[in-house]
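Here it is, the structure, as structure tokens.
Coming up: subunit A.
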Amino acid sequence: MNYDIHYLTSYRYETPVTDNLNALRVRPATTSSQRCDEFHVRLDPEARIHRHVDYFGTEVLEFGVARPHDHMTIDVRARVVTSEPSEAPEAPWEHLEGETYAEAAGEFLLAADDEPDDTVLADLLDIARARTPLATLRWLNELIPDRFAYRPGVTYVGSTIEDLLDAGAGVCQDFVHLALVLLRRHGIAARYVSGYLFSAPEEGGSASVEVQTHAWLEALLPGTGGRGEPIWVGADPTNRRLAGETHVKIGHGRRYGDVPPIKGVYRGTARAELEASVHMTRLDPAASARA
Partner candidate 1 sequence: MLSRIAQELFWLGRNVARAEHTARMLDGVFQASLQGRPDDPSGVRLGWGSILAIMGAKADGRPVRRDEVLNRMTLTREEPASVISCVSRAREGARTVRDVISAEMWEAVNTTHLALSAGDLEGRMQMGPYSVFQYVKERSALFWGLNSRTMLRDEARAFLVAGGRIESADMVLRMLRVAMPAMGDADGEGIDGVRDGQALALLQAVGGFQAFRRAVPAPPNAGPVARFLLYERAYPDSVAASVDAVHGALVDADEAPRSSEPVLRLSRLAADLEFRGRAAAEDGNLAEASSLVQSELALIDADIAERYFAGAGAATGTVLA
Partner candidate 2 sequence: MVTDTAAYRPPTGCFDEVFGPDGTPRPHAISLAAEIAQMGPELLTAAGHRRDAIFVQQGITFDATGEDGPVKDRPFPLDLVPRILPAREWDHIERGLMQRIRALNRFIDDVYHEREIVRAGIVPWRLIVSRSHFARAAHGVRPPGGVYCHVAGCDLVRDADGSWKVLEDNVRTPSGISYVLENRVAMTRLVPQFFQHHRVRPVDHYPQLLLAGLRSVAPSAEDEATVVVWTPGPMNSAYFEHAFLARQMGVELVEASDLVVRDDVLYMRTTAGLRRVHAVYRRLDDDFVDPLEFRPDSLLGVPGLVRAYRAGTVAIANALGTGVADDKAIYHYVPEMIRFYLGEEPILDNVRTYLMADEAQRERALARRHELVFKPTSESGGKGVFIGPSTPQDALDGLADVIRAQPERWIAQEVVNLSTVPTVMPDGSLAPRHVDLRPFAVFGETIRIVPGGLTRVALTEGSMIVNSSRGGGSKDTWVLEEDPGGGRDGFREGDTALHDIVPTTMPGLRYGSEWTGQQQQQQQRQAGVGRQDRRGIGRR
């Protein structure tokens, strides 16, 4: 599919602030099933943008506004072509053993510092395992939204899995964090994905849709057949499905903190009022361009 993405963020400060430094991770990635054709960022006040690719391969844009200012607008536009990812491999659990898998999995199998211990997760861990790794992934897509309500506002960006368990509700980010822990505990490497999700309007068409930045995950599933190359497969527990051509990936990391869309600090005592919106427009509903 072919999308036009317009991600507009604006901050208003009660009194002028200075030395406002920001790091953006907003550019759609180029992967085997996705291609970013155009990408522009406009800033107000204007600032020089420094780009680099971080450890996880995500492009980072950094800028700073030193002089006093009372507002900051970040206007991101991108054009992306996506295609349906290849079939997810259905291999038995035993294929998780072995050096090839461990090497590809790398740090995405390792527990994080702030994870709850097994006792807290015990009952979830027990039932989270299915017949195969792929089946487990699909099952988590059902299990998590069954157990937890999607409710914005009960958690915040710094919330832990325990916060989600306590509240019984959360947002996509919390769902993904929980799924990652469950997968890793079962020996499946998994990573956090940040991106945009196109949700088609009721009756199709090419209308512009207001969406949000979104989070899902990718699990490393062992390959089938002789070679057995493992493959990263996207799954979206918030929307009960595997990731497809409506998912536009920005980047991945071990957790949210590795790929936040916007991270910034400024000097000043003023509170910031934030308005953010993401508009996605499907440009060419018929075409399904291979990236």
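How were these candidates chosen? In short, all candidates are chains of the complex that A comes from, given by their letters.
We adopt the following convention: a contact is a pair of C-beta atoms (placed from the backbone, for glycine too) under 8 Å apart; a residue touches a chain by one contact, two chains touch by 3 or more; residues count from 1.
For clarity, every value in this text was computed on a predicted model and none was experimentally measured.
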item: Touching partner of subunit A in this complex, picked from 1 or 2; value: 2
item: Candidate 2-facing residues of subunit A, complex; value: 19, 21-23, 48, 50, 52, 54-56, 62, 64, 66, 102-103, 106-107, 109-110, 113, 257-258, 263-265
